[in-house]
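Remarks on the structure that follows.
With one protein chain removed, the remaining protein chains of the complex are shown where they sit.
For subunit A:
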Amino acid sequence: MDTRITVRICTGTACYVMGGANLLTLEDYIPEQLHEIVSIEGSPCLEYCKSKEKGAPPFAIVNGVIIDSATVGLVLDEIKKQAHID
């Protein structure tokens, strides 16, 4: 696998208060075989919370794919999809 997967978690206050706090535990749930290719970083406010069209906070981005109302499970699903594992 040569694809790198970068996960950006919005740490703006709106995201953090509305459930984003728990996304900071994401690292604990990344399957071992993906440790090498997945990197997780916190991001300053992505400003998505300012417009309703983007959905509801918290937001995360997995290689450009925006996930709204993000949970650890939803973000993991997207990571696995992009890494082509079930």
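For this structure, a couple of remarks:
Note that a contact is a pair of C-beta atoms (placed from the backbone, for glycine too) under 8 Å apart; a residue touches a chain by one contact, two chains touch by 3 or more; residues count from 1.
Keep in mind that, in the parts below, contacts and distances are computed from a predicted model.
Set against the options "4Fe-4S dicluster domain-containing protein", "Solute-binding protein family 5 domain-containing protein", "ABC transporter permease" or "Electron transfer flavoprotein subunit alpha", the UniProt name belonging to the omitted chain is "4Fe-4S dicluster domain-containing protein". By the touch criterion stated above, the residues of subunit A touching the omitted chain are 11-14, 16-19, 21-22, 24-25, 42, 44-45.
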